[in-house]
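Missing here: one protein chain of the complex. Every other protein chain is in place.
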């Protein structure tokens, strides 16, 4: 934005106008700022302060009688083997899960935008259903589908593959969780991508079709580049959510077997449960830093492609 | 999935489409697309369908393995328990009151601050927006204890304000509204300013009427968030008359002897249905809203 350059030209009428606008602007922002400061920033800063202390559940009645321990908690977080394992697991989840979910969401969006008219609403609502369905209630059927003699292995058996006991195999548990997360999140991405697709002018495609470009080529050389900002937005939203993945391992594997599906959020949750508040906060802020860093990188990509 | 099948389908799939002018640029084979979509939809909905069918099963049947699909002896007792024995009406009302208040708050407050951030110059603007963006990324668990201490010191425990206030204006709404309002032509607003219209008038008469789609998006997202919110209502609601649906759901469907799956599934169906209905009605605007805000 260009506020600063204009601000350097002092013109008295402009200055008065600017001051008035600033007051009005803050008036507009006031209700939000009030709620935001009290219920978001306050607790946030309190918990941030907490991460530099030795607060545990024992101090819960006297939270200000704790000691300042500097960066000790952060050092300990990184020294904890289990945290490192959670970090690796989370990265695996993100690196495999984001492309998979994006691909599914994009496939759905392209299919729904391909000119079909009938039942479009039905499909939209149907594919969006997993987003709103209680994960606890459907976890049962997911576990059944993935169990040793479950649906997936039955189908694999037809083609002669002897499938693993997905959720109880430390190699396959995380991939199973990823598939479930993709199922739950593809609906949101479908909506975002549909929105992006609808914003692409029709004539762009029509011109390409006249040129005789095949569907796949049109998809690759036109849809994807034109959709880049939308794709990146989807990637950002998904990264923010996926780095915090908790519910899927919580209802499916409880972090097991042998911690192979323990994620950072799950680790933080456990530490809070053990009453190690300060330590848990430190771990949570490490997670926050990761999310912010990844989002910043993605936003930068978003920007540079736009310009 | 669909993209791969399209390579072999240059020809239109039926005469009926030939009659219509070639309005659609991409001519997928409709049949292939529909087949893929229907198969995909069935796969996607399978867990949901099982949940729906499961809500009519007895606990004994739900504990059987291999699981059954069709209820062997269909029963309505799960729904009966929710609707008659348990205070479903009260939980539903609580959820509605909270969700509607939260949606209204977000619609008004977030579009106000969104307008200020998008179209006005004021000191602290960048800081404010940066803070909003940062808080979008904070893992929720960390603020639970400080927030509860705060709310209880305000004397709000076990009240509607405790359930509503913390969510009345969220960062996501600010982000969405700012992005959308950025796209409203400056000329429109400048013209009104030159005509001497005050900012509040401009906001209510010019900006807000154009914000339909993003407000629909915001409504769905905040309604969904509020409707499914579990941890906070659980902590601040101390008596049954303040419980929201998710709290009640977890409370009554898990006993010391394990989960009452039938109750859980029937309850889940009752919780999800209003959302799906809402989505069915608002989906068009939902997509538009994201289209107009997301690509900026």
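Read from first to last, the chains carry the letters A and B; within each, the first residue is number 1.
Keep this in mind: a contact is a pair of C-beta atoms (placed from the backbone, for glycine too) under 8 Å apart; a residue touches a chain by one contact, two chains touch by 3 or more.
The rule is simple: contacts and distances are computed from a predicted model.
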item	value
UniProt protein name of the chain not shown, from "Rod shape-determining protein MreD", "Extracellular solute-binding protein", "Heme exporter protein C" or "Ferric reductase"	"Extracellular solute-binding protein"
Touch with the omitted chain, as defined above, among A:15, A:34, A:57 or A:297	A:57
Option touching the unshown chain, where B:46, B:93 or B:149 are the choices	B:149
Chain not shown: contacting residue from A:19, A:220 or A:254	A:254
Absent chain, residues of subunit B that touch it	58-60, 63-66, 124, 126-127, 130-131, 144-146, 148-154, 157, 231, 234-235, 238-240, 250-251, 254-258
Contact footprint on subunit A, counting only the chain that is left out	37, 41-46, 48-49, 57-58, 60-65, 140, 143-144, 147-148, 165, 167-168, 253-259, 270, 273-276
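Operating definition for what follows: only the chains that are shown with their structure count from here on.
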item	value
Geometric centre distance via CA averages, subunit B-subunit A, whole Å	15
Subunit A partner contacts - residues on subunit B that touch it in the complex	1-4, 6-7, 9-10, 24-28, 30, 33-34, 36-37, 40-41, 44-48, 50-51, 54, 62, 65-67, 105, 108-110, 112-113, 115-117, 120-125, 128, 131-132, 134-139, 141-143, 145-147, 149-150, 165-169, 171, 174, 199-200, 203, 224, 228, 249-250, 261, 264-265, 267-268, 271-272, 275-276, 279-280, 283, 286-292, 294-295
Sites on subunit A touched by subunit B in the complex	3, 6-7, 18, 21-22, 24-26, 28-29, 31-33, 35-36, 38-44, 46-47, 50, 60, 63, 107-108, 110-112, 114-116, 121, 123-134, 136-138, 140-142, 144-145, 149, 183, 191-192, 194-196, 198-199, 202, 205-206, 208-209, 214-216, 218-219, 229-230, 233, 240, 244, 265, 268-269, 272, 277, 280-281, 284-285, 287-288, 291-292, 295
